[in-house]
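Here is the structure we will look at, set down as structure tokens.
The complex appears here minus one protein chain, its other protein chains still in place.
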Amino acid sequence: MSATSLREGRSDPAAHSISLVLNGQPRQLDVLPWTTVLDLLREQLDLTGSKKGCDHGQCGACTVLLDGKRVNACLTLAVMLDGRDLTTIEGLANGDQLHPLQEAFVRHDAFQCGYCTPGQICSAVGLAREGRAQSRDEISELMSGNLCRCGAYNNILDAIEEALPATRGEGGA
Amino acid sequence: MNPFAYSKPAAVNEALRLAGPNARFIAGGTNLLDLMKENVTRPERLIDINGLPLRGIDATASGGLRIGALVSNADLAWDARIEQRYPLLAQAILAGASPQLRNMASTGGNLLQRTRCYYFYDAGVPCNKREPGSGCPAKDGLNRIHAILGASDDCVAVNPSDMCVALAALEAVVIVAGPQGERRIDFADFHRLPGDTPERDNVLADDELILAVELPAEGFAAHSRYLKIRDRASYAFALVSVAAALELDGGIIRAARLALGGVAHKPWRRQEAEEVLIGKPASDETFALAADLLLEGARPLAHNGFKIELARRAVVRALGDAAHSIQHQGGRP
């Protein structure tokens, strides 16, 4: 989709024009004030990797990276993205080269149904950047904003523990 | 969510001009958007205050810190000055919500968090706080998570914040701007008890904006503990929480602060409970005296009687941990 193709709200006087960097690409969008980042991604930009598990900040499935920090896309308004840098699960891999956390999640079978997985991975990228979690217990506490109903928590911890050094080392995205 | 107008002022005065009964300020949005999605709140205008210059953490003339209203919970908890001088506050913040929410939620917004009462959140049932005069089903319903102190016939809801319990114990001051200029509100006076107007959580007027929270110089860094007791290890609201802070001199208590969360419409403090500690040795016997005083007048509902004993024990534990400088991750026991 080109940067200007999404202008659904243009005819609506309530729409606001915003500029952002989405998964490394500059984008200009017209958005309505009451559209959340999560609905913008899933329903308008066809980026369905960010999941809606609760829509109330109670599950973490919608976790994305806003200016490098992990946030819940369901409780962020799209109109507030103006001037900011947003990375979703679709923006983590480098072409066919999976992000170290994505690789580790596959290797450690750190999911079953996969619905919480994009949020878990984005959250783990944010965790790595924060640099606060050293021990397994600390990772566990700081990953507790991401529910996994399949109960793959042990494998999630294994994957993050393994990929944390490589993830901390990386630069952008 | 209902449709609303959106504006993003660049100055406080401009923000105040837009304020009014049908408008809401939005910073992190973590609670406001949640409430709007449940149709608990239906503002006609959102005033995005993220463009205002309220992100600093600055030293005050009296040796404390002034925390801008827009400082995120995560930035505040992990600020080196807070970690070193006010570990009680850092602990309390890190015991609340999730890392994602703490990245979004603001200092000012945390003060305005609304209750997690089930009935308040469900627009399909009555609630005096949501719809004044409609009734309170919690009183005779599911009230395991509700208030044991300071409740009224109209409302038995509790304040859900962890950060506010620590701010109450630290005797922070809330700095507010309104049409008439700025005013300072002692933390103890900021939140209110429900009485017969449970729709009002605090003393802020519709056209007032929180600018900052000021911490006094004394942070009780050597001996403080935030203890949070909840139904799972993390990412749950407190059944009971305690902010305990002591100043010790050779095992004798010279100063004490004590606040309870999860038990009332506001962080719960009582002067007598702190005074009784002064000059006494830091022991469980002493702490039990304070706990009893703090919980004096507690009244159970059908399902929350356990909170009285739990709070007593938690106070004793928290004071003991504070005395021994014990802290656990996430405020856990």
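Every chain is named by a letter (A and B) in the order it is written, and numbering of its residues begins at 1.
Everything that follows uses one rule, which is that a residue touches a chain if its C-beta (ideal position, glycine included) is under 8 Å from a C-beta of that chain, and two chains touch if they have at least 3 such contacts.
Assume contacts and distances are computed from a predicted model.
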{"item": "Chain not displayed: protein name in its UniProt record (\"HprK-related kinase A\", \"Amino acid/amide ABC transporter membrane protein 2, HAAT family\", \"Transglutaminase\" or \"Xanthine dehydrogenase YagR molybdenum-binding subunit\")", "value": "\"Xanthine dehydrogenase YagR molybdenum-binding subunit\""}
{"item": "Chains in view that touch the one left out, judged over the entire complex", "value": "A, B"}
{"item": "Sole residue of B:14, B:122 or B:199 that reaches the chain not shown, by the stated touch rule", "value": "B:122"}
{"item": "Absent-chain contact - pick from A:47, A:79 or A:164", "value": "A:47"}
{"item": "Subunit A residues that touch the omitted chain in the full complex", "value": "32, 34-35, 39, 42-43, 46-56, 58-59, 61, 88-90, 92-93, 98, 102-103, 105-107, 109, 111-118, 121, 137, 140-141, 143-157"}
{"item": "Interface with the undisplayed chain - residues on subunit B", "value": "1-3, 37, 39, 116, 118-119, 121-125, 137, 140-142, 144, 229, 231-237, 239, 306, 309-310, 313-314, 316-317, 330, 332-333"}
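Everything below uses one rule, namely that only the chains that are shown with their structure count from here on.
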{"item": "Subunit A and subunit B, separation of their C-alpha mean positions in angstrom", "value": "29"}
{"item": "Contacting residues of subunit B [partner subunit A, same complex]", "value": "1-6, 26, 28-30, 33-34, 37-38, 46, 48, 50, 74, 78, 97-101, 103-104, 233-235, 329-330"}
{"item": "Residue numbers on subunit A that touch subunit B, as the complex places them", "value": "14, 16, 32-34, 36, 55-57, 60, 63, 69-72, 74-77, 79-80, 123, 126-127, 130, 132, 137-138, 141-142, 144-146"}
